[in-house]
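Removed from the display is one protein chain of the complex; every other protein chain stays in position.
Letters A and B name the chains as they come in the text, with residue numbers starting at 1 for each one.
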Amino acid sequence: MLKVKGKAQEIYDGIRELPIVSPHGHCEPIWFAENAVFPNPAELLVVPDHYVFRMLFSQGIPLEKLGVGVPEDQRNPREIFSLLAQNWHLFLGTPSQLWMEYVLEQTFQIDVPLNSETSDRLYDIISERLSDEDFRPRALFDAFNIEVLATTDPATNNLSHHQKIANSGWAGRVIPTFRPDDILDPNSPHFETELQKLQKETDTDTGNFSGFLDALRLRRAFFKDMGATATDHATETVQTHWLDNPEALFARITSGKATVAERDMFYGHMLVEMAQMSTEDGLVMQIHGGSRRNTNQRVFEDYGRDKGADIPTSTNWVSGLEPLLNRVGNSEAFHCIVFTLDESTYARELAPMAGHWPCLKIGPPWWFHDSPNGIARYFDNVVETAGYQNLAGFNDDTRAFLSIPARHDLWRRCVALHLAQQIDRGYFGISDAEWLAKDLAVDAAKRAYNL
Amino acid sequence: MLKVKGKAQEIYDGIRELPIVSPHGHCEPIWFAENAVFPNPAELLVVPDHYVFRMLFSQGIPLEKLGVGVPEDQRNPREIFSLLAQNWHLFLGTPSQLWMEYVLEQTFQIDVPLNSETSDRLYDIISERLSDEDFRPRALFDAFNIEVLATTDPATNNLSHHQKIANSGWAGRVIPTFRPDDILDPNSPHFETELQKLQKETDTDTGNFSGFLDALRLRRAFFKDMGATATDHATETVQTHWLDNPEALFARITSGKATVAERDMFYGHMLVEMAQMSTEDGLVMQIHGGSRRNTNQRVFEDYGRDKGADIPTSTNWVSGLEPLLNRVGNSEAFHCIVFTLDESTYARELAPMAGHWPCLKIGPPWWFHDSPNGIARYFDNVVETAGYQNLAGFNDDTRAFLSIPARHDLWRRCVALHLAQQIDRGYFGISDAEWLAKDLAVDAAKRAYNL
Partner (left out) sequence: MLKVKGKAQEIYDGIRELPIVSPHGHCEPIWFAENAVFPNPAELLVVPDHYVFRMLFSQGIPLEKLGVGVPEDQRNPREIFSLLAQNWHLFLGTPSQLWMEYVLEQTFQIDVPLNSETSDRLYDIISERLSDEDFRPRALFDAFNIEVLATTDPATNNLSHHQKIANSGWAGRVIPTFRPDDILDPNSPHFETELQKLQKETDTDTGNFSGFLDALRLRRAFFKDMGATATDHATETVQTHWLDNPEALFARITSGKATVAERDMFYGHMLVEMAQMSTEDGLVMQIHGGSRRNTNQRVFEDYGRDKGADIPTSTNWVSGLEPLLNRVGNSEAFHCIVFTLDESTYARELAPMAGHWPCLKIGPPWWFHDSPNGIARYFDNVVETAGYQNLAGFNDDTRAFLSIPARHDLWRRCVALHLAQQIDRGYFGISDAEWLAKDLAVDAAKRAYNL
């Protein structure tokens, strides 16, 4: 557990019990729709968490042994959990260590350390807890004091799970997020099937560009009706464009004649179209830029995406966003949150940009940087130029539901440490620090996402 | 106010009262030539300061409300000042906070905080002070204990204000700096008019390349006669070239036939020509690299340049300066100070380069990085490879005259904090620290700029 002392303890105590606002992440809505029991410790803590299995894989443990790429009924969850326990020392110094310790200690109330000797005992304890009613998804959601949780959903998704949650009478607020990458990026392997799905789902002719835009507007409206307040866009290289004649390029693409570069160009154009639609419907635009996906071809072919081989690359936000910002960046109705994996852009690009453009806010440290040092570097690099009010608070961005309280707790500890340091340096006193702490823990996120 | 304690306090106390040497900045020479009363608090502290109004703009306050783009007689200075006061919390954690607090507390002797309730009161106090003889530019210059202040002036400027200062009998040393960007960069919108102005001002035929060079030499000599010791060059991407036949390209440019890329190439060549002239006349060459100017087109069209939308971009100093350095870098007569906005180049490029080339010194943290963290990162990243003697000391680079003592004071505090940390780590003792502190506060700048 990251230690907080003195003034940092004081600040942390003022925010530790605040509700959790989770405006961006990758939990499965089906968990809350079905409210089924989580199967076992391995399914919960290892198999779906690429933070965890990538580290084990990096030390030579085959993914199959961790249940990845193995049908659920052929996995041996006790052995998978045991591999984690035996190799727990690999995680020393990583945020995964801190998150997992929090989950074991705070959520499962376990007070013995995880290692090869305690593995079976912990497996049994956790298994037993999971069978308890208190450990079903909705009960945990309530126990975690989650005020709102946003999922991330393909643009063509029918949101049936969200509908089921809404119809269930349960008061938990689980909202969708409009994620149209596969339907906007013609280089996606799913582009064609998504296009057909879009046509079917909206009953709109997506064979021409204008119909394509109409169908997207309909889907955005549907998501908004279902509670969405934001869209989300991933892009390896941040590049936006405004094309004079997107109709012609769309035709080339749908007829299969476009080059890879042209399809990239089209995706860049569609990001600007999305920004324009945001000015119409008010959905906040999120851009997650700079992850090169699936860099290990064999792992991708054998196990699919999200298997720990996505690697950040250097990113140019200034030229990349320029076409988009110069088209919609001065609109009062436009709100955009940017997430980077290239920390060299914090002070150089994003803080100056967010310190100018009214539409821009900087998202919290993302992915590999969602850690004590990563968060410290974030504050050190962005605040002096962007201030605090151009930040978007925190989001956990996780598919590991159990780790949500752990991640928010770590953020709050880091916020407290940062603000205590600012007091020590002479920037402001405890009352400003307490206000900023609450803002960074909850309020800034609600404001940034219109929640 | 940034706190200094223990050894840092001791070091700071040894340098806090030293005279201010300001070898690079953007004060207007007319202030000291005319010595007129500063009109009002808003004109002094908000309207001309893009650090201040960009932050307010980023939170949705229109530039017009801050007096930007509004004729002076149509501005309501009390309301402008009030907007700053109401939104003062936006600046928490920024160097603007520290500078403004210094100005209010130290220069105006105000001991109440700035906020919406105190706004009118502070406005009145400041207004009254400004009407005092002690707050005229020359009196402040003397009170600030400024030993020398360099302005930055277009190459074709007649320096009449500097002449007037020289003739006035006032002892203040205000010297010009030769800034020829608009006459060297054919992509500048002012290139053609500047070329005509150059011809007229020097009575030299600038229609051919050799005449163009002669005219530039004459202007440099004139600036030097007027006290200049340096030139200054801004460039978005650091690129220098040595052309075999610049005459031909100059002809293509003046006849309007050159492409954008060719004009860029020409500017890169002219930087090398400037470096060569520096070896002849001894003017120190400053290169400010890596700012992408006017990225918000609408703001640029409506309000002009320097409106808070200049954003840093990543910079390659190694290949960018290679042609220049390999032409003049081994000349004992050449001295060049480089300023970067890309902090990733501190340890990777600039410190190794300055640790080799006799001609190179690293300028202080610039613009967005002229802040406690920015300065700490600078020392942490450059000293281990470049040492202290390859640094150029400090310059405030400001157009906010009132903030000059605040900025030098902040630098001195940061220097003291850094050196106290070096003592704690075991690098050296207090006597070396005291020597280095004085050097970094004053002497290094005088040496680097031949002052």
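Definition applied: a contact is a pair of C-beta atoms (placed from the backbone, for glycine too) under 8 Å apart; a residue touches a chain by one contact, two chains touch by 3 or more.
If you're wondering where the values come from, they're calculated on a predicted model, not measured in any experiment.
Chemist: Determine which one of B:6, B:113, B:304 or B:358 touches the chain that has been left out.
Modeler: B:358
Chemist: Touching residues of chain B against the unshown chain: what are they?
Modeler: So the residues of chain B touching the missing chain come out as 314, 316, 318-319, 322, 325-326, 329-330, 332, 344, 347-349, 351-358, 360, 380-381, 383-390, 422, 424-428, 432, 436.
Chemist: Where does chain A touch the missing chain, residue by residue?
Modeler: Listed in rising order, the touching residues are 1-3, 54-55, 57-60, 89-95, 97-98, 292, 295-299, 308-314, 341-344, 368-369, 371-374, 377.
Throughout what follows, only the chains that are shown with their structure count from here on.
Chemist: Averaging only over C-alpha atoms, locate the centres of chain A and chain B and give their separation in whole Å.
Modeler: The answer is 40 Å.
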